[in-house]
Every structure is written in structure tokens, then in C-alpha cells.
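What follows is a set of notes on a single structure, which appears directly below.
For this view, one protein chain was removed and the others were kept in their places.
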Amino acid sequence: MTLRDAAKKIFFLEILKGLALTFRTMINRPVTRRYPKVKREPFMGFRGRHAFVRDPGTGREKCVACLKCSIVCPSQCIRIEYKETEERRVLEKYEIEALRCVFCGYCAEVCPVCALVLTEVYEYADYTREQFLFDRERLLKNWDDFSSGLKTGAYFNKFWRLSGIDINRMPVGKRLQQSVQVKQKEFLSKESFDKGRAA
Amino acid sequence: MEQMDIEKDLQTKGLILNMGPQHPATHGVLRLMLHLDGETVVKCTPYVGYLHRGTEKLCENRTYISALPLMDRLDYISSMANDVGYCVAVERLFGIEPPDRAKYIRTMMCEMTRISSHILWLATHALDMGAMSVFLHSFREREWLLDLFEMITGARLTVSYPRIGGVRCDVNREFLESLYKFTEEFPKRIEEYETLIDQNRIWLQRTKGIGVISARDAINCGLTGPTLRGSGVSYDVRKHEPYDAYDQVDFEVPVGKNGDVYDRYRCRMEELRQSNRIIRQCIKKMPDGPILADNSPELDMPAEGHRKLIPEMSLSHACISLSDECESIAPAGEFYSAVEVPKGELGFYILSDGSGKPYRMRLRSPSFVHASALPRLCRGHMVADVIALIGTIDIVLGECDR
Partner (left out) sequence: MEPTEIAGLLKERFPMEVKEVTEFRGQVSITVKRERIKEILRFLHDAPELSFDYLEDLCGVDYLSKKEPRFEVVYHLYSMEHRKRIRIKAEVSEDDCAIDSVVNIWEGADWHERECFDMFGIVFKGHPDLRRILMPEDWEGYPLRKDYPVEGPEEKWRGFVEVLRKAEDFKKFELKG
């Protein structure tokens, strides 16, 4: 054994090198983020809570009960009931069991009229299981909650028209889909806010 | 004298220690029954099946496309690699060729997954052995990679990104720039991790000479991946049967000598560097072009195994017509296809009967085989070495139990 190796063995040189690295980290800026005080915005296209897009014309959902989302869902968590009239199908019941869902995004991707989105909302924990059975009204309410929190007035979800996919492969509804205009929360003056709170 | 008399009457009995399914060091729900003689393990029996979700049976009831998110959740740490493996298997069965850009993107994503999985392996392995700072240092890089995944696919862990015939969406410039910056900084970080443990005398004493398995025995037991390469066998599916863009990038496969825990650790650390190299080459060589093959099946592929025609007609017709189909794409036949996931060799044996649902989907997972080799590795070692051995075979119970 050389003198160098003997010195390394006696004076714990490699352990000191490791300790030096650890102590140097104390001086550096921390890489952690203090959630929930500091939050990061999820990237566009993050697969979060489901919502039904409100059609700006009718004010209701755009779903045409084609059942494609229900067929393609890997966890079979979408249940649909509809009624057939001469011209079209009328949606009666639409339920998503969010606790069964694996958030793969296939339902939003396959919908030919871009009626369903997976919004970027990920903080929606609740106390009971019943709150997670999203029916039509709840899905529309999810959309209202999400769109009122948006910073811009127009929203276009990534999964409506995925980049790189040939546009001729997509159904007509997806080819023509434009950004959805959302109504943002109007700026409330202090008096109207207090009045609203008192009511 | 008295001591000798006491010792003559002393009766010793072996101890049966149950390292239960809930244990911080077993990396999941693995149960080990250890028969101990003092501190030495005489016999070790693993019990698996606590995370069995019936993936193979579920796949038989879904079309090929709908079964893809189930594959994410096999080895949930490296989900992109599982998806790519499944897509490669189905493409080889159907005879679909993905475009070049998709191949490079998939290769890049697989290598990112390899880095992220090996980082998690290093972090938990070192944490179990007592070196806690490695965990905190290495997760900084893993967070960077998971953020990159989220940027493109929308989910950090269980991405359902590859599609049969290509990938789901394109990568943008921001992603490639961030990834390139990562590859420039990563070699320094690997050196940081090595500074912390590589020459550390405690680490060397706990890993050298432990769990030695010879090359012949390792092949006989069916080990693959870095667990096999630590014993000197250079078997890597990426070199033996290249898929995607692996035959167009240069990389080396690190091989160990002694077959002990230290050699496997060195193999994986070298693989981190090689993966970094592959990602850099993929970014530089990425061709332009489409990302999904023309004859790839649509998301709402019918259960009869046909491709869908997209009609040009009105809005309502496009929604409700489910029966516009063109040629049949699912042939009747069987195929075994293997890919190199971070843990080893993941094999898919798919038996198709001509319909859109697989008739039999068999997943050959590396963790299942490695867990079966654990009794052989543990014999004669001490209880503390069992922890080192569970770490070195790198099992994930989601994959082991499917």
C-alpha cells in the first residue's frame, strides 16, 4: 500500500469529500418549493379533473351521445343513457366515476365534438365518495369553476387537436374546433363584494 | 467451568423472521419469510401477489388501444418504457412500421425513463443502506425529467404517450431545449452521487462480495438486465434485437466481472452515462416528419379489428357512425417481442385471433424472475445483506405481480 492509500485510510479522505459536498449544499439555493404557499402552474395539457365544455351558443353541453368515450375508456368509468329522436340523439344521463378513472385522456381525445376536457385542476380533494360521481350538472359546474379561474379569455385544450397528428385523420368536429371563449370573473368593487358576502 | 456447563444445556433454535408486506425496505408489498440461525439467513421464501390486479385477464376484454393505459401501471416508475414495449410488440404483430421521427422520440423517451428509474433505484438502494443524502440529491434530477414528461404528455408518472404506430403528439422546441440542457448538466451530477458513495468504505464493505452469482447460474435462473450484466454476460435486447432507433445511435453496454452487488451498482451508474449519450444523439439526429403511421389504428378501433374510415361528411354523421371500417388490420397469429426496460427484459407474448381484442396477452416481467432468484442469493448472508440484495435486484412489485 502506498503512502497515499495509507493516508486515505487513516484520515477518512473519501468520507470527508462526501461531507464537503453535503455541507456545500447548505449554502446553495434550495431546489424545493414550499407547497402550498408556492405553487407551480401545471403545463398546458395536464390531465386533471373532467369538465363538460359549455357551448357558447346554447349554454349547455355539446355532447351528442355518440358513446365513443364510453367505449374507449380503459377503466369503463363513463355511463351514458340517451334517447333517440328522428334527427338526433338526446343525452339523458352522463356519469363519470372519477375514482375509477385513470386519467389517460382517451375520452377527451376521441370525442368528435370536443365536448369533454380534462382540465388542469388537480386540487379537488373531498370528504365523501359521492362527491366524485360527476354527473352532467357537476361536469358543467367543473367547467365554470375552471374557466372562471383562467387568466386568458380563450381556452384551447391540447387534446382537442394534438400537434403532429395529420388533420385529415380527425373527425370534422375536431378539425373545425376553435378556442372556446370563456367568461371571466368580473372585477367586484368592495361594496358589492361585502353585500354579496352578507347575503 | 460454569460457563461450559451453561453452554451444554443451552438449546438454540432457529428464528423465523417475517419481513412483512408493509416494510420500508422491501420496495413495495413484498413479503419475505427468513429462517435465521443467529444473524445468518438459512432459507428465504418470498411471497408475492399482494399487488396482483389481473392485468392479463383485463387485457383480453379490451381492444389493443384501450389496453395501453393498463401497461403503464405495470412498472409504474418507468411507465414510458412499458408502453413502448407494448406498442413495439403490437406493431410487430400487425406489421405496422412507425415513422422515423416517432422512433427517435420513443428512443429518447425510453432513455429518459431509464435515467429516471435508475435514479430512483440509486436513491432507494442507498437510503436502505444508510446513505440518505444520495436520495435527496438525485431526486432533483428526477423532478426535472418528470416535469419534462408532464410538458409533453400531461402526466408525470403514468404517461399513456406511445401509440400503436407512433406517438400520441409531437415534441416541441421548448422540450428539446430543456432536455439538451439536462444532458449537459447530468454528467456532473452523476459525479456528485459517486462522490457521496462510490469510494466510501462503508459502502464498499456492504456491497463487495455480497450476493455473488456466476454467469452460468444467472442465465439458468433467467435473470436479465443489469442484474445479469453484473455477472459478465453482455445480453442487452437493445443490441441483440434492436427496436426503434437503437440501431442508429452509438452506445456501449456496461458489463461487470464478479457478479456481486457492487458490480451491478457500477453497471447501472455506467448505464446512466450511456443513456445520457443516447439522448444527446437523438436530439441532434431527430428527423422531421409525421409521428403516426398511416395505417395505425384509431383510438376507437372496433372490437372486430378493423381500421376506421374518417368520413368527410357532416358533423352529426362523423359522430355517430361507428361502422365505417376499412381493411382488417389484426392478423391471426402469435408473436413474442421483448424490449429492454430499466429493470431487465420485458417480454410480450400476444396471441391474436383476428379480432380487435388480444386472445392471450402474456407479460414476462423481469421483476418476477428476479424475485424468484432472491432465495438463492440470500443463502448464507446476514439479515443486513438481505436489504442490500433486495435493492440490487431492483424489483418493482407492480411489475412482479401484474
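Assorted remarks:
Per-chain residue numbering starts at 1, and chain names A and B are given in the order in which the chains are listed.
The criterion applied here is as follows: contacts are C-beta pairs under 8 Å (C-beta built on N, C-alpha and C of every residue); 3 or more make two chains touch, one makes a residue touch a chain.
All values derive from a computational prediction rather than experimental measurement.
Judged over the whole assembly, touch between the missing chain and the shown ones holds for B.
Here the missing chain is touched by one residue of B:Arg156, B:Lys208 or B:Arg364, and it is B:Arg364.
Listed for chain B, the residues touching the missing chain in the whole complex are 48-49, 52, 54, 56-58, 60-61, 92-93, 95, 217, 219-223, 233, 235, 240, 333-336, 338, 345, 347, 349, 351, 353, 360, 362, 364, 368-369, 371-373, 376, 401-402.
The criterion applied here is as follows: only the chains that are shown with their structure count from here on.
Centres computed as Cα averages put chain A at a distance of 27 Å from chain B. Against chain B, in their complex, chain A makes its touches with residues 9, 12, 14-15, 17-18, 21-22, 25, 31, 42-43, 45-47, 64, 66, 68, 71-75, 88-89, 102-106, 109-110, 112-113, 118, 158-159, 162-166, 168-173. Against chain A, in their complex, chain B makes its touches with residues 62, 65-70, 73, 133, 137, 140, 143, 147, 150-155, 158, 160, 167-170, 172, 192, 195-197, 199-201, 290-292, 298-300, 310, 312-316, 318-320, 322.
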